[in-house]
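Excluded from the complex is one protein chain; the other protein chains are retained at their positions.
Here is subunit A:
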Amino acid sequence: MARILFENATKRYPNGFVALENLNLEIKDKEFVVLLGPSGCGKSTTLNMIAGLEEISDGNLFFDDENVNFTPPHHRDVAMVFQSYALYPHKTVYENIAFGLMMRKHPKDDIDRRVRDAAERLEITHLLERRPSQLSGGQRQRVALGRAMVRQPAVFLMDEPLSNLDAALRISMRAEIKELHRSMQTTFVYVTHDQAEALTLADRIVVMKDGVVQQIGTPDEIYEHPANMFVASFLGNPPINYLEGVLQVEGDKVEFLRGDTRLAFPADRAKALLDMNGRKVKLGIRAEDVDERAEAADGEVVAGTVTSVMPVGSDQFLGLKVEGEELFFRVNKDLRHDYGDRIRLSANTARLHVFDAETEASLIG
(Lines give C-alpha, C1' and ligand atoms only; values in the text may rest on other atoms or scores of the structure.)
Protein backbone atom coordinates (compact mmCIF):
# COMPACT_ATOMS: atom_id res chain seq x y z
CA MET A 1 0.00 0.00 0.00
CA ALA A 2 1.73 3.13 -1.04
CA ARG A 3 1.03 6.41 -2.64
CA ILE A 4 4.14 8.07 -4.08
CA LEU A 5 4.39 11.82 -4.22
CA PHE A 6 7.17 13.85 -5.84
CA GLU A 7 7.26 17.48 -4.78
CA ASN A 8 9.50 19.72 -6.90
CA ALA A 9 12.03 16.90 -7.08
CA THR A 10 15.28 17.72 -8.86
CA LYS A 11 18.34 15.59 -9.57
CA ARG A 12 21.62 17.32 -10.25
CA TYR A 13 24.82 15.35 -10.81
CA PRO A 14 28.20 16.49 -9.50
CA ASN A 15 29.25 17.49 -13.03
CA GLY A 16 26.34 19.94 -13.18
CA PHE A 17 24.12 17.81 -15.41
CA VAL A 18 20.47 18.11 -14.46
CA ALA A 19 18.83 14.73 -14.98
CA LEU A 20 15.48 15.68 -13.56
CA GLU A 21 13.96 19.11 -13.12
CA ASN A 22 11.19 20.08 -10.76
CA LEU A 23 9.18 16.89 -10.93
CA ASN A 24 5.70 17.03 -9.45
CA LEU A 25 3.94 13.71 -9.69
CA GLU A 26 1.47 11.83 -7.61
CA ILE A 27 1.24 8.11 -8.14
CA LYS A 28 -1.86 6.72 -6.49
CA ASP A 29 -1.97 3.54 -4.48
CA LYS A 30 -2.32 0.45 -6.73
CA GLU A 31 -1.89 2.54 -9.84
CA PHE A 32 0.15 1.37 -12.84
CA VAL A 33 2.19 4.34 -13.99
CA VAL A 34 4.51 4.18 -16.99
CA LEU A 35 7.36 6.64 -17.37
CA LEU A 36 7.92 7.03 -21.10
CA GLY A 37 10.62 8.87 -22.96
CA PRO A 38 13.78 8.55 -25.04
CA SER A 39 17.02 7.52 -23.36
CA GLY A 40 18.46 10.22 -21.13
CA CYS A 41 15.09 11.80 -20.39
CA GLY A 42 15.32 11.16 -16.66
CA LYS A 43 12.84 8.31 -16.42
CA SER A 44 15.32 5.83 -14.94
CA THR A 45 16.59 8.50 -12.59
CA THR A 46 13.03 8.97 -11.36
CA LEU A 47 12.71 5.25 -10.80
CA ASN A 48 16.04 5.07 -8.97
CA MET A 49 14.91 7.91 -6.75
CA ILE A 50 11.80 5.98 -5.79
CA ALA A 51 14.00 2.97 -5.02
CA GLY A 52 16.41 5.12 -3.02
CA LEU A 53 19.34 4.32 -5.31
CA GLU A 54 19.76 7.98 -6.22
CA GLU A 55 19.60 10.85 -3.83
CA ILE A 56 17.23 13.73 -4.42
CA SER A 57 19.17 16.98 -4.86
CA ASP A 58 16.17 19.23 -4.23
CA GLY A 59 12.52 18.78 -3.36
CA ASN A 60 10.73 15.99 -1.56
CA LEU A 61 9.61 12.44 -2.06
CA PHE A 62 6.83 10.96 0.04
CA PHE A 63 5.63 7.38 0.46
CA ASP A 64 2.12 7.90 1.77
CA ASP A 65 2.77 10.70 4.25
CA GLU A 66 6.31 9.78 5.15
CA ASN A 67 9.17 11.79 3.69
CA VAL A 68 11.68 9.22 2.38
CA ASN A 69 14.28 11.59 0.89
CA PHE A 70 17.05 10.02 2.93
CA THR A 71 15.70 6.54 3.56
CA PRO A 72 18.18 3.98 2.18
CA PRO A 73 16.81 1.43 -0.32
CA HIS A 74 16.91 -1.48 2.10
CA HIS A 75 14.56 0.35 4.43
CA ARG A 76 12.01 1.12 1.71
CA ASP A 77 9.40 -1.43 0.88
CA VAL A 78 10.16 -1.56 -2.84
CA ALA A 79 11.15 -4.29 -5.28
CA MET A 80 12.73 -3.71 -8.63
CA VAL A 81 13.13 -5.56 -11.91
CA PHE A 82 16.02 -4.54 -14.15
CA GLN A 83 16.53 -4.53 -17.88
CA SER A 84 19.58 -6.77 -17.57
CA TYR A 85 17.72 -8.90 -14.98
CA ALA A 86 20.65 -8.44 -12.57
CA LEU A 87 20.38 -11.97 -11.22
CA TYR A 88 23.16 -13.01 -8.85
CA PRO A 89 25.29 -15.29 -11.03
CA HIS A 90 26.75 -17.22 -8.07
CA LYS A 91 23.37 -18.16 -6.63
CA THR A 92 20.84 -20.71 -7.84
CA VAL A 93 17.44 -19.58 -9.03
CA TYR A 94 16.00 -20.56 -5.65
CA GLU A 95 18.62 -18.55 -3.77
CA ASN A 96 18.11 -15.61 -6.11
CA ILE A 97 14.40 -15.50 -5.40
CA ALA A 98 14.87 -16.12 -1.68
CA PHE A 99 17.65 -13.56 -1.21
CA GLY A 100 15.43 -10.54 -0.54
CA LEU A 101 13.38 -12.43 2.04
CA MET A 102 16.52 -13.83 3.62
CA MET A 103 18.03 -10.37 4.00
CA ARG A 104 14.82 -9.27 5.68
CA LYS A 105 15.07 -12.22 8.06
CA HIS A 106 11.86 -14.03 7.17
CA PRO A 107 11.48 -17.49 8.76
CA LYS A 108 12.87 -20.32 6.64
CA ASP A 109 9.60 -22.16 6.03
CA ASP A 110 7.88 -18.95 5.06
CA ILE A 111 10.63 -18.22 2.53
CA ASP A 112 10.39 -21.70 1.11
CA ARG A 113 6.63 -21.50 0.74
CA ARG A 114 6.75 -18.09 -0.93
CA VAL A 115 9.56 -19.04 -3.31
CA ARG A 116 7.73 -22.17 -4.41
CA ASP A 117 4.45 -20.29 -4.83
CA ALA A 118 6.11 -17.67 -7.00
CA ALA A 119 8.00 -20.30 -9.00
CA GLU A 120 4.77 -22.13 -9.65
CA ARG A 121 2.99 -19.01 -10.81
CA LEU A 122 5.82 -18.18 -13.17
CA GLU A 123 6.20 -21.81 -14.27
CA ILE A 124 9.87 -22.01 -13.33
CA THR A 125 9.66 -24.66 -10.59
CA HIS A 126 11.81 -27.04 -12.65
CA LEU A 127 14.57 -24.41 -12.84
CA LEU A 128 14.96 -23.70 -9.12
CA GLU A 129 18.26 -25.53 -8.76
CA ARG A 130 19.88 -24.05 -11.87
CA ARG A 131 22.13 -21.06 -12.07
CA PRO A 132 21.24 -17.94 -14.09
CA SER A 133 23.89 -18.73 -16.72
CA GLN A 134 21.97 -21.91 -17.59
CA LEU A 135 18.75 -20.05 -18.36
CA SER A 136 17.39 -18.42 -21.50
CA GLY A 137 16.57 -14.72 -21.58
CA GLY A 138 12.87 -15.31 -21.02
CA GLN A 139 13.52 -17.63 -18.09
CA ARG A 140 15.89 -15.11 -16.51
CA GLN A 141 13.22 -12.47 -16.85
CA ARG A 142 10.79 -14.70 -15.00
CA VAL A 143 13.29 -15.29 -12.21
CA ALA A 144 13.79 -11.53 -11.91
CA LEU A 145 10.01 -11.09 -11.69
CA GLY A 146 9.84 -13.86 -9.11
CA ARG A 147 12.54 -12.23 -7.01
CA ALA A 148 10.51 -9.05 -6.87
CA MET A 149 7.15 -10.80 -6.45
CA VAL A 150 7.97 -12.88 -3.37
CA ARG A 151 8.75 -9.77 -1.41
CA GLN A 152 5.14 -8.57 -1.82
CA PRO A 153 6.41 -5.00 -1.81
CA ALA A 154 4.35 -1.85 -1.45
CA VAL A 155 5.89 -0.51 -4.66
CA PHE A 156 6.92 -2.56 -7.65
CA LEU A 157 9.50 -0.87 -9.90
CA MET A 158 10.42 -2.03 -13.39
CA ASP A 159 13.23 -0.56 -15.45
CA GLU A 160 12.67 -1.55 -19.09
CA PRO A 161 12.15 -5.17 -18.05
CA LEU A 162 11.22 -6.40 -21.50
CA SER A 163 13.78 -4.63 -23.66
CA ASN A 164 16.15 -7.59 -23.84
CA LEU A 165 13.50 -10.08 -24.95
CA ASP A 166 12.61 -10.95 -28.51
CA ALA A 167 9.49 -9.45 -30.02
CA ALA A 168 7.10 -12.39 -29.56
CA LEU A 169 8.11 -13.00 -25.94
CA ARG A 170 7.82 -9.31 -25.20
CA ILE A 171 4.16 -9.27 -26.13
CA SER A 172 3.28 -12.34 -24.07
CA MET A 173 5.23 -10.99 -21.07
CA ARG A 174 3.32 -7.72 -21.37
CA ALA A 175 0.13 -9.62 -20.75
CA GLU A 176 1.68 -11.40 -17.79
CA ILE A 177 2.87 -8.18 -16.21
CA LYS A 178 -0.59 -6.72 -16.57
CA GLU A 179 -2.03 -9.81 -14.92
CA LEU A 180 0.61 -9.57 -12.18
CA HIS A 181 -0.48 -6.03 -11.44
CA ARG A 182 -4.11 -7.06 -11.29
CA SER A 183 -3.46 -9.90 -8.89
CA MET A 184 -0.87 -8.19 -6.67
CA GLN A 185 -2.94 -5.07 -6.05
CA THR A 186 0.09 -2.89 -5.51
CA THR A 187 1.60 0.24 -6.97
CA PHE A 188 3.59 -0.32 -10.18
CA VAL A 189 6.02 2.14 -11.70
CA TYR A 190 7.30 1.03 -15.06
CA VAL A 191 9.99 2.66 -17.20
CA THR A 192 10.15 2.14 -20.94
CA HIS A 193 10.96 3.85 -24.20
CA ASP A 194 8.55 1.56 -26.04
CA GLN A 195 5.30 3.40 -26.72
CA ALA A 196 3.40 0.18 -27.40
CA GLU A 197 4.31 -1.15 -23.93
CA ALA A 198 3.27 2.12 -22.36
CA LEU A 199 -0.07 2.20 -24.17
CA THR A 200 -0.97 -1.40 -23.32
CA LEU A 201 0.14 -1.45 -19.68
CA ALA A 202 -0.43 1.95 -18.15
CA ASP A 203 -3.25 3.38 -16.12
CA ARG A 204 -1.45 6.64 -16.62
CA ILE A 205 1.56 7.59 -18.72
CA VAL A 206 4.14 10.21 -17.83
CA VAL A 207 5.94 11.40 -20.96
CA MET A 208 9.35 12.89 -20.23
CA LYS A 209 12.05 14.67 -22.18
CA ASP A 210 15.37 16.08 -20.98
CA GLY A 211 14.39 15.71 -17.35
CA VAL A 212 11.13 17.58 -17.76
CA VAL A 213 7.64 16.08 -17.71
CA GLN A 214 5.85 16.82 -20.99
CA GLN A 215 2.45 15.38 -20.22
CA ILE A 216 0.73 13.15 -17.70
CA GLY A 217 -2.43 11.34 -18.65
CA THR A 218 -4.22 8.14 -19.50
CA PRO A 219 -3.03 6.39 -22.67
CA ASP A 220 -6.06 7.72 -24.51
CA GLU A 221 -5.49 11.29 -23.40
CA ILE A 222 -1.86 11.11 -24.37
CA TYR A 223 -2.57 9.64 -27.77
CA GLU A 224 -5.66 11.66 -28.65
CA HIS A 225 -4.70 14.96 -27.08
CA PRO A 226 -0.92 15.30 -27.08
CA ALA A 227 0.17 18.43 -25.26
CA ASN A 228 2.94 19.20 -27.72
CA MET A 229 4.74 17.95 -30.81
CA PHE A 230 7.21 15.87 -28.80
CA VAL A 231 4.45 13.83 -27.17
CA ALA A 232 2.61 13.54 -30.47
CA SER A 233 5.74 12.28 -32.25
CA PHE A 234 6.66 9.84 -29.51
CA LEU A 235 3.46 7.83 -29.76
CA GLY A 236 2.20 6.27 -32.94
CA ASN A 237 3.72 4.02 -35.55
CA PRO A 238 4.64 5.25 -38.09
CA PRO A 239 5.02 8.57 -36.31
CA ILE A 240 2.59 11.43 -36.77
CA ASN A 241 3.05 13.61 -39.91
CA TYR A 242 3.52 17.34 -39.80
CA LEU A 243 2.67 19.91 -42.40
CA GLU A 244 3.53 23.54 -41.82
CA GLY A 245 1.02 26.16 -42.92
CA VAL A 246 -1.29 28.94 -41.77
CA LEU A 247 -4.78 29.09 -40.28
CA GLN A 248 -7.51 30.96 -42.02
CA VAL A 249 -10.59 31.95 -40.03
CA GLU A 250 -13.78 33.10 -41.72
CA GLY A 251 -16.69 33.50 -39.34
CA ASP A 252 -16.86 30.23 -37.42
CA LYS A 253 -15.09 28.30 -40.16
CA VAL A 254 -11.41 27.50 -39.64
CA GLU A 255 -9.18 26.10 -42.36
CA PHE A 256 -5.57 25.01 -42.61
CA LEU A 257 -3.82 26.25 -45.77
CA ARG A 258 -0.64 25.03 -47.36
CA GLY A 259 -0.21 25.39 -51.11
CA ASP A 260 -3.07 23.56 -52.76
CA THR A 261 -3.92 21.68 -49.59
CA ARG A 262 -6.89 23.02 -47.72
CA LEU A 263 -8.29 21.23 -44.68
CA ALA A 264 -11.33 22.41 -42.78
CA PHE A 265 -11.71 21.73 -39.07
CA PRO A 266 -15.03 20.46 -37.74
CA ALA A 267 -16.85 22.83 -35.40
CA ASP A 268 -15.64 21.36 -32.09
CA ARG A 269 -11.98 21.54 -33.14
CA ALA A 270 -12.44 24.96 -34.71
CA LYS A 271 -13.72 26.50 -31.47
CA ALA A 272 -10.29 26.87 -29.92
CA LEU A 273 -8.82 28.33 -33.10
CA LEU A 274 -11.32 31.09 -33.85
CA ASP A 275 -9.04 33.98 -32.86
CA MET A 276 -5.98 32.68 -34.68
CA ASN A 277 -6.43 33.95 -38.20
CA GLY A 278 -3.11 33.95 -40.06
CA ARG A 279 -1.25 32.07 -37.30
CA LYS A 280 1.66 29.91 -38.46
CA VAL A 281 0.99 26.38 -37.30
CA LYS A 282 2.07 22.81 -37.78
CA LEU A 283 -0.70 20.45 -38.66
CA GLY A 284 -0.42 16.93 -37.27
CA ILE A 285 -2.02 14.02 -39.11
CA ARG A 286 -1.62 10.55 -37.62
CA ALA A 287 -0.68 7.89 -40.13
CA GLU A 288 -3.91 5.98 -39.68
CA ASP A 289 -6.22 9.00 -39.82
CA VAL A 290 -6.78 8.85 -43.56
CA ASP A 291 -9.12 6.79 -45.63
CA GLU A 292 -8.36 6.11 -49.23
CA ARG A 293 -11.62 4.54 -50.29
CA ALA A 294 -13.94 7.16 -48.89
CA GLU A 295 -14.97 9.86 -51.31
CA ALA A 296 -13.07 12.91 -50.13
CA ALA A 297 -15.28 15.94 -49.70
CA ASP A 298 -13.88 19.39 -50.17
CA GLY A 299 -11.69 20.39 -47.25
CA GLU A 300 -10.69 16.82 -46.44
CA VAL A 301 -8.31 16.04 -49.25
CA VAL A 302 -4.66 15.18 -48.89
CA ALA A 303 -3.23 14.63 -52.35
CA GLY A 304 0.29 13.65 -53.32
CA THR A 305 2.65 11.39 -55.23
CA VAL A 306 3.57 7.95 -53.94
CA THR A 307 7.27 7.80 -53.04
CA SER A 308 7.41 4.50 -51.18
CA VAL A 309 5.32 1.42 -50.51
CA MET A 310 6.10 -0.68 -47.44
CA PRO A 311 3.86 -3.68 -46.77
CA VAL A 312 3.82 -4.63 -43.07
CA GLY A 313 1.66 -7.72 -43.19
CA SER A 314 -1.68 -6.51 -41.91
CA ASP A 315 -1.58 -3.32 -43.94
CA GLN A 316 0.91 -1.10 -45.72
CA PHE A 317 2.78 2.12 -45.09
CA LEU A 318 2.62 4.57 -47.92
CA GLY A 319 5.14 7.36 -48.40
CA LEU A 320 3.44 10.33 -50.00
CA LYS A 321 4.96 13.56 -51.26
CA VAL A 322 2.53 16.29 -50.24
CA GLU A 323 3.42 19.93 -50.84
CA GLY A 324 7.07 18.98 -51.11
CA GLU A 325 7.13 17.11 -47.81
CA GLU A 326 7.20 13.37 -47.37
CA LEU A 327 4.37 12.05 -45.20
CA PHE A 328 3.70 8.46 -44.18
CA PHE A 329 0.27 6.89 -43.99
CA ARG A 330 -1.06 3.52 -43.03
CA VAL A 331 -3.56 2.24 -45.59
CA ASN A 332 -5.30 -0.97 -46.50
CA LYS A 333 -2.95 -3.44 -48.10
CA ASP A 334 -5.39 -4.45 -50.81
CA LEU A 335 -4.87 -1.15 -52.56
CA ARG A 336 -2.09 -1.48 -55.08
CA HIS A 337 0.07 1.53 -55.66
CA ASP A 338 3.20 2.19 -57.60
CA TYR A 339 5.89 4.78 -57.25
CA GLY A 340 4.87 8.00 -58.88
CA ASP A 341 1.11 7.36 -58.69
CA ARG A 342 -0.82 10.47 -57.87
CA ILE A 343 -3.44 9.69 -55.22
CA ARG A 344 -6.03 11.46 -53.06
CA LEU A 345 -6.67 10.47 -49.46
CA SER A 346 -9.58 11.56 -47.33
CA ALA A 347 -8.34 12.93 -44.01
CA ASN A 348 -10.33 12.38 -40.84
CA THR A 349 -10.50 16.05 -39.91
CA ALA A 350 -12.05 15.30 -36.52
CA ARG A 351 -8.69 13.86 -35.49
CA LEU A 352 -6.36 16.53 -36.80
CA HIS A 353 -3.88 18.10 -34.39
CA VAL A 354 -2.70 21.70 -34.54
CA PHE A 355 0.51 22.89 -32.94
CA ASP A 356 2.02 26.34 -32.68
CA ALA A 357 4.91 26.54 -35.16
CA GLU A 358 7.10 28.36 -32.62
CA THR A 359 6.37 26.83 -29.22
CA GLU A 360 5.30 23.43 -30.59
CA ALA A 361 2.51 23.38 -28.00
CA SER A 362 -0.90 22.05 -28.95
CA LEU A 363 -3.45 24.72 -29.87
CA ILE A 364 -6.48 22.51 -29.38
CA GLY A 365 -6.85 20.88 -25.94
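What we mean here is this: a contact is a pair of C-beta atoms (placed from the backbone, for glycine too) under 8 Å apart; a residue touches a chain by one contact, two chains touch by 3 or more; residues count from 1.
By definition in this document, contacts and distances are computed from a predicted model.
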* Asked: Of the candidate names "Cobalt transport protein CbiM", "Carbohydrate ABC transporter permease", "Acetone carboxylase subunit gamma" or "Lactate utilization protein", which one corresponds to the UniProt protein name of the undepicted chain?
  -> "Carbohydrate ABC transporter permease"
* Touch with the omitted chain, as defined above, among A:4, A:20, A:35 or A:78 -> A:78
* Structure fact -> Considering the complete complex, of A:51, A:276 or A:303, the missing chain is touched by A:51
* So that we can see where the missing chain sits, which residues of subunit A does it touch? -> 13-14, 48, 51-53, 72-74, 78-80, 82-84, 86-90, 99-100, 103-104, 147, 151, 157
